[in-house]
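Just dropping this structure here.
Yeah, one chain of the complex is gone here, protein chain that is, but the others are all in their spots.
As written, the chain order gives the labels A and B, with residue 1 at the start of each chain.
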Amino acid sequence: MSTRLVGLDFNGDPYPAGCESYRILEDGLTWEFKLRKELTFTDGSPVTAQDWEWTMKRAMGSGYDYAWYYSDIKNASKVSGGQLPAEELGIKAVDDFTLQISTELPTPYLPSVMCWFLVMSKKAYETAGEMYELDPKTFNGSGPWTLVKLDRATGCEWEVNKKYKGVRTVYFEKCHEGPLAGGLAAYMAGETIFYSVGAGTPPGEQAFINTSPILRAETHPVAPYLTDYFGFNTLPGKFAPLDNPDVRLAMCKAIDKATIVAQVGKGFALPAWGMLPKGFPGNNDDVLKELEPNKFDPEAAKQLLSKAGYADGKGFPEFEFWCRGSVSAYAEAVQAAWKDNLGIKVTLKGADYSGFTEQAFGQKAAPIYWVAYQLDYFDPATFLNIWRDGGRHPCEMPEWTAQYNAANSIMDPVKRFEAVKKAEIALVDSTVFFGMDSPFSYTMFPCNLAGPGAMPNRNGFSMGTGGGSVIEAYQHLHWSNSICRDALKGK
Amino acid sequence: MLNYVLRRFLGILIMLLLLSFVTFVLSRTVPGGPFGKVEVPMGKKQLELFKAKYGLDKPILEQYVTWLGQAVRLDFGVPFTAPEMTVTGLIFKLLPYSALLGFLACVFSLTVGIILGMIAAAHQNSWLDNAIVTYSIVVGSIPAFVLGFVVVYVFAAKLAILPAGGWGGPKYLVLPVFAYGFPAIGGVARWTRQCMVDTISSDYVRTAYAKGLVRSQVMSKHVLRNALIPMVTSFLPMFPGMMTGSMFIEMVFGLPGLGKQFVLSSTNRDYPMVLGITVFWALLLSVTYFITDILYGVIDPRVRITQKSS
Partner (left out) sequence: MTRAKSQRNAPETRYASNWVAAWRRFRRSGLAMFGLVYFIIILFVAVMAPVISPYPYDRVDYGITLQLPTWQHLLGTDYLGRDMLTRLMWGARPMLLVGILTGAVGMVIGVPLGILAGYLGGAFDWFIQRLVDLFSALPWYLLVLYLVMVLSPSVWNLILALSVSSWVGSCRLVRGLTFSAREYDFVEAARALGIPTRQILARHVLPQIAPLLLWGFATSIPGSVFAEAGLSFLGIGIRPPIPSWGQMLGQAGQYWMYYWHVFLFPSLCIVISVLAFQGLADGLRQAIDVNVNV
């Protein structure tokens, strides 16, 4: 309930939220944000550039667990890694209402990155301490809502901030979050105002929704914003023969992606041919799906494997296949495909989120791993940045990293997208990973819910209800006096 | 007696000390850390900085000694995931939900179970007895979470007369209490029956019959009163037992209790909270056993002699 420096609109495009405008300076590395002078904290003091600067520096300098997300900012990795003091971070307040952020490399998508940058009140922090935002008495936010009650058992209550003068329009007067019953029944009874229909929705329920004209009208498509994939630990010698590209290609070609996704996804998932989901800016499915790793061909896979010295999987080590969270049905399908088509056996291991991050990625202890990645903003960089060296995955690709960084830094959008597409092709061809699926869903909200958030965007998706949790829900919605739901309640 | 109380008390303290140490080491050596759902692992240096923020950079023994030093002053620290509260504060905030759920489920299963057990005992070896014993075993064979699914399906999804989960008033407790208490009925009924049958076949009951007392008199005056001792001592610990064991039910029904919090705290690696709940549960259980034993000694003086050596 704080102000973001940059917001994302319903199309996923960045717009100035905490600032009036932003522009890039001549050096091509520095972004200047002109802040909104009318924005205040709830205590009445203005939101200044110093607050923004202090917020970022404090976080990055004190072991911030999400610091990787801002690694494009100048000296970010060194500051978060403790090699440089926080003062060296590439963010500075030029005057009270001008903020400059400089980057390591030209970063055309920087404004979008800043959609997660929320300002804290330096004054409140210094007077009321680190926890000022968690106590209604000391709460000092800058967003359209203020905290009224915080209860760890039953949830929080928020009220409209009457002093808010920002660009966001808010219709709801009060907001309560807390444990709610799920299910279509609760939605129909009006207990919850959103219901998601996806692969997990029982077909009986889907059929029921289809037979009710009201419920059907309340169903709106949501864009896929997540890619499920598995990757190999390709570090030389660590888990031989996974460091052999031929072996990995064989393991990719043994998987009938289209069939598996159709069956396991139950019509609520698209095959992922690369990292960027379908409908996402820069998506290159038509080219990617023709690449060798994406072509299902068990015979060719067998030959590749025997060429590598493991005919019929003989002598192939039995690797652990780590899954983040619990074991996914897709991972089971992959396990079966490798056994049937190549004679390779793997053991599935479900590891909880925190342990997985440390073991599989931090310690690089997982030979094969199953994870998902979800967008943070609407630019190819959100999905591809994580493949740069020194990031998340247990693989080393200096050449690819250089190619991608060069492509990503091109300021001309058309040329940049072309170059980034080439980088994604190279990534898929390297077989360090294998994209499996991008699930999508339909969201339902009551027909008497109105406002810009309820309208479809330029791609036909309703984003006001979350849109991959990036776009702020609630604020763009209000209740209309429509009686369209009365018939439903009578049921 | 005083000697016995002191020894038991000392035993509880030592158990808590051991328990807190083992849990402390175990929880902090599980791979992972309190860094939430982070997509990219932190670098070595950054991780050190991060750990220093939570006091996790020191050797584990030193951390434990620090914790212990605060714990003896009843300060169990601050939960990582709710920094505006204390561990004790959060435990007592969530306890009412688990306590209410456990208490009601206990009352439910005890009421039904004792009645069934008494009927079975009164008609020992009849078809009714067999039916009740069989029924109680069948009931006890259903995992609570399976039953949870079924009642949600029937009462919330199909009939839509009760909420499927969440919290918002008494009606949200009906299904969880039923799903939690129902499988426990079996054990209660069988133990009640056992206690009654044992008493019925004891010498003084036979004497009572010999004195010419009628059945109903014997049952109420002699049997029930004497069967009560083993029943009370077994059923009393059920209350804290069920208050601390509702993890599955709280997960299925999304109740904001301690069991669910424990699972969340474990997956979030909220070490102070994990430790706090563990110690609190152990304390609750051991104090109840302690009270039960004392009570047992008060009701039945014979026990004190044998208990002495334990």
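The working rule: contacts are C-beta pairs under 8 Å (C-beta built on N, C-alpha and C of every residue); 3 or more make two chains touch, one makes a residue touch a chain.
The shown structure was predicted, so the numbers you read here are calculated from the model rather than taken from an experiment.
The missing chain, though absent from the view, touches A, B when the full complex is examined. Although one chain is not drawn, the whole complex shows that of A:Met131, A:Ile214, A:Leu348 or A:Cys447 it is A:Leu348 that touches it.
Contact with the chain that does not appear here is found for just one residue of B:Met1, B:Ile137, B:Leu159 or B:Ile291, B:Ile137. Checked against the hidden chain, the listed residues A:Val94, A:Ala240 or A:Ala336 yield one contact partner: A:Ala336.
Take subunit A: the residues that touch the chain left off the picture are 199-200, 202-205, 256, 259-260, 262-264, 320, 325-327, 329, 332-333, 335-336, 339-340, 345, 347-352, 355, 359. Where subunit B meets the missing chain, the touching residues are 11, 14-15, 18-19, 22-23, 26-27, 29-32, 130, 133-134, 137-138, 140-143, 145-146, 149, 153, 157, 194, 198, 201, 230, 247-248, 251, 262-263, 266-267, 274, 277-278, 281-282, 285-286, 306, 309-310.
As a convention for this text, only the chains that are shown with their structure count from here on.
Mean C-alpha position of subunit A lies 40 Å from that of subunit B. Those residues of subunit B whose C-beta lies close enough to touch subunit A in the complex are 30-53, 82-85, 90, 93-94, 97, 156-157, 160, 163-167, 172, 254-256, 267-269. The part of subunit A that touches subunit B in the complex is made up of residues 62-69, 77, 80-83, 130-131, 134-135, 150-154, 178-183, 185-186, 189, 191, 351-359, 361-363, 373, 386, 391-392.
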